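Moving on to chain A:
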Amino acid sequence: MSAALLEVDAISRRFGGLNALKDVSFSIKTGEIVGLIGPNGAGKTTCFNVVSGVMSPSSGAIRFEQRSIVGKKPSAIVSEGLVRTFQATTIFPDATVIENVMRGAFATTPVSMLGSIFNTRAARTALSATRSRCELLLERLSLLQFRQRRAGELSYGGQRRLGVAIALAARPKLLMLDEPVAGLNPEEAADFGRLIKELHKTENISVLLVEHHMRLVMGLCDRLVVLDHGEKIAEGVPAEIRANRSVIQAYLGAEEAA
Partner candidate 1 sequence: MRGFLKVALLSAACAVSSYSASAQTLKLGVLATLSGAGTAWGMAMQGAAELAAEDVNSKGGLEVAGKKYKVEIVAYDDHYKAADALTAFNRMVYDDTIKFVVGPLGSAPALALLPVSTENKVITMTMAFTPKALSADYKYSFRPVIPSDVFSDPQIKWVVQKLGAKKIGGLFPNDESGQQVGAANEAAYEAVGAKFVAKEFFERERVDFVPLLTRVLAKGIDAFELNGNAPQTAGLLVKQLRELGFKGPIIRTGGDATADILKVAGKDATENVYVHQPINTDSPAIQEYTKRFETKYKTPLNAFSPFFYANVQMVFAAMQKSGTVTDSDKVREALLGLKDFETLLGKVNWIGEAQWKSNQQLDAPFYVAQLKGGAAQVVAKCTPKVCE
Partner candidate 2 sequence: MEGSSIATMGRDEPRLAPRRRLLPAAVLVIVLAAALILPQLTSNQFYIHLANLMLLNSIFAVSLGLIASVGQISLGHAAFVAAGAYVSALAALSFKLPPILGIVLAGLVTGLAAVLLGKILLRLRGVYFVLVTFLAGQVFTLIVLNWESVTHGANGLLGIPAISIFGLPLSTRLRFYYFALAAFIIVVTFVWALMRSQYGRAFRSIAENVRLAESSGIDVSHYQIVAFALGSGIAGAAGAAMVHYIRFLSPDSFTFNDSIAYITMLVVGGRHTMIGGVLGALFLTPLPELFRGFVGAQHIIYGVILLSVLLFIPNGLVSIGRSFFSKGSEPETPK
Partner candidate 3 sequence: MDYSILLAQAVLNGLVIGVMYMLMAVGFTLVFGIMRVVNFAHGEFYMLGAFTGFFTYVYWEIPFIVCLLIAALTIGILGMLVERTLIQPFRSDEMSGMIATLAISVIIQNGAVLLWGPQPRAMPDIVTGTLAIGPFSFPWSRLVVIAAAALIFTAFWLFMQRTRLGRAMRAVAQDTETALIQGIRVNYIYPLAFGMSVALAALAGALMGPVFSVSPFVGLTPMLKAFVVVILGGLGSVPGAVVGGLLLGMIESFTATIFGSLMSDILQLLLVILILLVRPAGLLGQREA
């Protein structure tokens, strides 16, 4: 329980002359839910992109289960068990809902590529097992009734849930959610929070969460990391963060000031 699942060690990322991330370090232990918060432009999304391999850090180290993942392709990092979602709704809009989740399960479907071409018995078995697993996932996210619908036709909330289902299908050990409830109404957001909590419990998934919805973040997270201008300005349990002066100045206070 105490071993760090993800260790982010002094990563920096520069765009041209701009320091989007500067010496940011934090770690996530197995079973933890950690929130990453900060004002717009603080570097949260850049941090997500660097950790998930979409871009490489200018300097610093990232270890997942003690192995360095710097320089690995995003797809390889996914196979290690580190899976992310995107800020905007990201689904495959033209495919059916179930096919969306099957694609998410691509890397975790134990089937040889050749086998799937020849449609061998083993391949059929593996695929149908994956399909059952995906249907289960859809059921948990209350999407099963739409399984044959075109994903693009789902409601906004439905698309957000589908995005999570696609990520879950990859059997993550660490799930990185980028503003998962942005744009959901309060009820939906609360439901979503309960869902994450439940998944965390039943699937033993650790979670790294970027979110502006403070109620959700405060209620859900074991620990918070606060970024501002690319630097980490605070880290601690929610109660500490709420009381932290510099956090109030940079971020929470903005609401009050407005």
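Please note the rule applied: a residue touches a chain if its C-beta (ideal position, glycine included) is under 8 Å from a C-beta of that chain, and two chains touch if they have at least 3 such contacts; residues count from 1.
Candidate selection criterion: all candidates are chains of the complex that A comes from, given by their letters.
Bear in mind that the values here come from a model prediction, so they are computed numbers and not experimental data.
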item	value
Touching candidate for chain A, same complex, options 1, 2 or 3	2
Candidate 2-touching residues of chain A, taken from the complex the two chains share	52, 54, 73-76, 78-79, 83-86, 90-96, 98-99, 102-104, 106-109, 111, 113, 116-119, 123, 148, 150, 166-167, 169-170
